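A single protein chain has been removed from this complex, and every other one stays in its place.
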Amino acid sequence: MDYLFHLAIVISIYIILALSLNILVGFTGLFSLAQAAFFGIGAYASALLGIKLGFPFWAATAVPILFTMLIGIFLALITLRLGGDYFILAVLGFQIMISGVLYNWVDLTRGPFGLYGISNPRLFGIDISSNFRYLLLYGLIGLASYGIISRLLASPFGRVLKAIREDEMASQVLGKNVVHFKIIVFAISSGFAALAGSLHAHYFTTLHPISFSLTESILIVTIVILGGSGSLKGSVLGTIFLVLFPEALRFLKIPSDVAAPIQQMVYGFLLIFFMLFRPQGLVGEYKL
Amino acid sequence: MKTIVKFLICFCILVVPCELLARDLKIGFASCLTGPAAFYGAYMKKGVDLAIDEVNAKGGIKGNKFVPLWEDDKLNPTVAVSIIKKFISVDKVPVVVGSMTATALAMVPVADKENTVFITSLSTHPDIAKMSKWSFRNCINTVPSAMAVVDFAYKQQGKRKLGLLYFQNESTRRIAEGVKKRFEDLGGTVVAMEMLPEEGVDYRSPIIKIKNANPDSVYVCALARQAGLAMKQLVESGVQLQFYTDPNESPIWLETAGSAANGAFYGYLDIQKSYLDKYKAKYNEEGEIWGALYYDTMHTLAIAIEKGGYTAEGIRKALIEIKDYPGVTGPITYGPERDVVKPPIIKMVKDGKFVKYQ
Partner (left out) sequence: MFLQLVVNGVVSGAIYALMAVGFALIYNSTHIFHLAHGAVFTLSAYTLFFAVKTLGLPLGLAILTAICLSILLGLAIEAWGYRPLRERKVSLATFLISSLGIFIVVENGLILLFGAIPKLITGEPLKAYRLGPLIVTQLHLAVIVCCLLIFPSLQFFLTRTRIGKMVRALSDHPELATVLGLQTDRIYLFITILGAALAGVAGIFVALDTGVTSVMGWDAVLVAAVAVIIGGVGYLPGAGIAALMVGLIQNLSVLRVSAQWQGTITFGILILFLIIRPKGIFGKIISSRGA
């Protein structure tokens, strides 16, 4: 039972991550391979504020969100004027640089030696230490995130994003300041990623740069694409599937030293398969 | 007809309860089966499997056999936390066997919270066993081992200017800092200290800086494969000096370094020939230290389960009581510190073979 809670907690965190990327990729058409970088910045900032400056949970979450949003805006300003592939590569470059910083700026992040001893959250005097409580809290935050993003996308703002995705030139001609919108989307996306980061840090209580590398970004992209870009429900479905899939593999009694590559191969085949036959994902509406 | 029925009933009454009574002794193993230290994961598994086969072949412990559950933690602390939670919550194991420091440090707090025994033979972090009353360690003490080598280098070999290469990893960095301090305390100078990045295998850049500083010897603090690569590239870069390294007596070190490893000194434990023979018979390759350590660890676990029962608290108490168990890596006593102390010896590579330094 406890382990089921654990899985549900991980799913909650990743749903927020998937939603955050979906806003960018699925709804605005901006293909970003740097979501794990924002996830990591949020996680480390949150952890360090807690450990070094004794920030309480809510502050150690709110401040990194704002900080990461600023970084998101900064990245947007640099990369948005680049077209297509250049944009993708520049964002990828950003991801790799952030990974590099997390790994190598050992004095700040302890790099590959790992950052331990993050305290568990305390809210309104209640200690969140049992898996059940974590699930309640994170589940609520996840639901709230879904709600906020959902409303945002249903609003006029969201409609502009879809218009940009479908035909950027037309949107521009019709008077919408496309760049302006894209920057805002970047900010929102990175903010939610940072939220997920803080949740991650306070649940696992230890951080290691490997969790925020390009591989992780690819995983998040996979979730969004397979679930369906442009569909919030798709992101939820995609997350549940991809988090539970390794667990399911366990039941097949595959020898553990080949379980990892087999799992990865299945992901790879899924990507190829979906791009060939169902590029809009499971329930998506937008063909990438 | 009636006889058959009676026979079947007797059969059921006698045999089935015995089958039900024979419990699987499930143990959780979290190892780095993939990733930069995958070879250590492989060695760990070989040592563990050898021990488990032996125990099970003798009928197990009071009729119950070991059932090992293996998971790959990919040397990622987050994955390790998930794994140990699953072991405790789903498989309900009383003891989890872990591997290297990065993941062990993340797993011990979970074991502590859930009152489960955690034991490792690959982590050399000084505080691992101190972090929790549930945490045990049976491992070579790499820092004292490195100290012994440094003393040897300074006092017996007269080295005064050391070049220090260390791998970007918790344990190797700490060893390197210890080496630097000891060498300088003795009166020597560490002329250059460069890091080998965790990613990538081209070490020529840090090696050039070492070469440029003109040392008279080089200490390589790295895992077996990385140490091998470093030595190979040191020699290729023209650095033909006396090499010292960590307890890297593993086949992969020699496979990677080739003749570059010849003459290198390192701290080590004496492994009994009987173990090496058994290992060679089963796996058709040379045995090494990490497998041997886990072999001993598994046997001590078997003793603990026999004495204390298949429960976490029982195992914990029984492990502490183990005194001078004759392991293949030396006598084992966990004691109240839950940490086995092993005095190191100096060994060297001679013509592609590991020999004791006389």
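Going by the order they are written in, the chains are A and B; count residues from 1 in each one.
In this text, a contact is a pair of C-beta atoms (placed from the backbone, for glycine too) under 8 Å apart; a residue touches a chain by one contact, two chains touch by 3 or more.
Note that the structure is predicted; figures quoted are calculated from it, not measured.
Among the displayed chains, contact with the absent chain in the complete complex occurs for A, B.
Contact with the chain not shown here comes from a single listed residue; of A:Gly54, A:Gly147 or A:Gly268, that residue is A:Gly268. Checked against the hidden chain, the listed residues A:Ala163, A:Val221 or A:Val236 yield one contact partner: A:Val221. When the missing chain is restored to the complex, the residue among A:Leu4, A:Leu66, A:Leu89 or A:Leu244 that touches it is A:Leu89.
Contact residues of chain A toward the unshown chain are 29-31, 78-79, 82-90, 92-94, 96-97, 99-101, 103-104, 168, 218, 221, 225, 257-258, 260-262, 264-265, 267-273, 275-276, 279, 287-288.
Listed here are the chain B residues that touch the chain not shown: 33-35, 38-39, 42, 168, 194-206, 208-209, 211-212, 225, 229, 231-233, 235-238, 252, 254-260.
One rule holds for everything that comes next: only the chains that are shown with their structure count from here on.
The centroid of the Cα atoms in chain A and the matching centroid in chain B are 36 Å apart.
For chain A in complex with chain B, the touching residues are 1-3, 6, 10, 103, 111-114, 116, 200, 204-208, 210-211, 255-257, 259-261. The residues of chain B lying in touch with chain A in their complex are 33-34, 41-42, 45, 70-72, 74-78, 81-82, 85-86, 88-90, 102, 105-106, 109, 168-170, 173, 198-199.
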